[in-house]
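See below for the structure under consideration.
One chain of protein is taken out of this complex; the other chains stay put.
Let's turn to subunit A:
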Amino acid sequence: MNADRIIAVRNNKTVYRDGERVLKVFDETYSKADVLNEALNQARVEETGLNIPRILEVTVIDGNWTIVSQYIKGKTLARLMEENPDRKDEYLNLFVDLQLEMHSKVCPGLNKLKDKLSHKINETDLPATVRYDLQTRLEAMPKHNKVCHGDFNPSNIVITEDGTPYILDWAHATQGNASADAARTYLLFWLNGDIDGANKYLELFCAKSNTEKEYVQKWMPIVAASQLAKGNAKEREFLCSWINVVDYE
């Protein structure tokens, strides 16, 4: 490994740049299956024709599973938004267009979003009653097969110098209902403290995809519960306020 520099350090992985390549090195605690699944997801999504970094290699470096992929040179959309607050609307517009382009793709090999959400709901420590209501709600939602990113937020979009946008980080990709993916993005804006951005995003997404806002909102208790499964104590109270709602009777 000839890593120039560390790009990012997360809970149990470290991302290095190595020339034109990016190495995502997972630590020992990380499940091999999850690493391979992430690489497979990304490889599958490559086939849809979306602009994403290409997988170059999956290997083991010093005992650590590593995904090697193409390095995309550019700035993340999150950084661009920060640097040019006056152009935020323009970036949001691009952001939503990109997400809709992704939703227009199908990728039959990906896992099902519904299964993933159901699994996450069961992983939470919510009371059985609340989990039952969430499962019922999930059960009733329409099941689609659109490519969903699962962590679609401005920091996962890189714009190259010539303006080409790339979508990064396919660890959470699934196929399913686009509105669930949008609800998750909305939640990520909130969690990032950008409530104004969240609302603008939702308006834009609904307008461009011709979706009722209520329909996206129906997913919010579910995506909040799946976020809760990550066990971030700081988010707990906020997420519970989103979760603790009832279906009309």
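Basically, a contact is a pair of C-beta atoms (placed from the backbone, for glycine too) under 8 Å apart; a residue touches a chain by one contact, two chains touch by 3 or more; residues count from 1.
Just so we're on the same page, contacts and distances are computed from a predicted model.
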Note = Among "Amino acid ABC transporter substrate-binding protein", "Aldehyde-alcohol dehydrogenase", "Imidazole glycerol phosphate synthase subunit HisF" or "Ribulose bisphosphate carboxylase small subunit", UniProt's protein name for the complex chain that is not shown is "Aldehyde-alcohol dehydrogenase"
Message = Which candidate, A:64, A:93 or A:217, sits in contact with the chain we can't see?
response = A:217
Note = Touch assignment to the omitted chain, from A:43, A:191 or A:245, lands on A:245
Note = In the whole complex, of A:14, A:111, A:135 or A:155, the residue touching the missing chain would be A:135
Key: Chain not shown, touching residues in subunit A   = 128-129, 131-133, 135-137, 139-140, 212-214, 217-218, 220-221, 241-242, 244-249
